[in-house]
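A single protein chain has been omitted from the complex, and every remaining protein chain is retained in its original position.
And now, chain A:
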Amino acid sequence: MSASSSEQVPAGQELGTARVKRGMAEMLKGGVIMDVVTPEQAKIAEDAGAVAVMALERVPADIRAQGGVARMSDPDMIQGIIEAVSIPVMAKARIGHFVEAQVLQSLGVDYVDESEVLTPADEAHHIDKWAFTVPFVCGATNLGEALRRISEGAAMIRSKGEAGTGNVVEATRHMRAMRSEIKRLGTLDEAELFIAAKELRAPVQLVAEVAAAGKLPVTLFTAGGIATPADAAMMMQLGAEGVFVGSGIFKSGDPAQRAAAIVKATTMFDDADVIAKVSRGLGEAMVGIDIPDLPDAQRYAQRGW
């Protein structure tokens, strides 16, 4: 499954290196990436100050409401979104669906999200992300899962949270889990790191790298249930380097204003005066779902392994 760029690469120039892929995510830090399903929504997101948009067929709240198989977005729609904005365009592929990812790369998408929000296409394998020029972001609920995705080639990690609920509690759990597991690695000696790697089911080299650096080797964003400026700021204070907002914007009463407010709160995440100011007059937030009310089959964070 070759997925190299069709462009002829001039001598001495290297495309799709780990540094180029991971570096792209570093440039998005401190920013908000917004789910959009149409070019019109993409324009609203860009106008509000989004650092990138995420193209998908339906926002998670609608996938929950309508059911059925959720897939990669229509190429015409993705093309329309790419043409509508000048900021980077990401798009979702199903877990394990390497051909959807090949199509997204061919369309010129800037980042592929191998996402649990869509219906998984493979019950055992994630996509071999090293085989692509386009970089990938993947969801994780804990450190071991994040490191397994990175070992498969993910160049960016986000918490899974529980998409489409408007409930931040699962994103909080995942961010806290990763943070405390990273801290714990820093207290271990070399012999203990081998056991930690076994427990985390992750390559020992990656585990040692995290222990030494005190952070993941790639950018860590948060996602899944962020619906208010205060939600975004809380995730940033918990160590997220940026924020994905899905249904929270276009399922709210005033998407343009809410989007702009979440952007401001993400930049000034540690300044309660600013967060208070931008949280005023936003109209209705999206309708929320409490996690215990979700049947097991509708818990997207359990998809992937």
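Going forward, contacts are C-beta pairs under 8 Å (C-beta built on N, C-alpha and C of every residue); 3 or more make two chains touch, one makes a residue touch a chain; residues count from 1.
The criterion applied here is as follows: contacts and distances are computed from a predicted model.
**Student:** Suppose you had to identify the omitted chain by its UniProt name; would it be "Glutamyl-tRNA(Gln) amidotransferase subunit A", "Xanthine dehydrogenase YagS FAD-binding subunit", "Electron transfer flavoprotein subunit alpha/FixB family protein" or "Pyridoxal 5'-phosphate synthase subunit PdxT"?
**Tutor:** "Pyridoxal 5'-phosphate synthase subunit PdxT"
**Student:** For the full complex, which residue in A:23, A:253 or A:283 touches the chain that was left out?
**Tutor:** In the complete complex, the chain left out is touched by residue A:23.
**Student:** In the complete assembly, which of A:108, A:186, A:214 or A:283 touches the absent chain?
**Tutor:** Considering the complete complex, A:108 is the one touching the chain left out.
**Student:** Name every residue on chain A in touch with the hidden partner chain.
**Tutor:** Against the missing chain, chain A presents residues 5, 7, 9-17, 19-20, 23-24, 26-31, 46, 49-52, 86-88, 105, 108, 110-111, 133-135, 263-264, 267-268.
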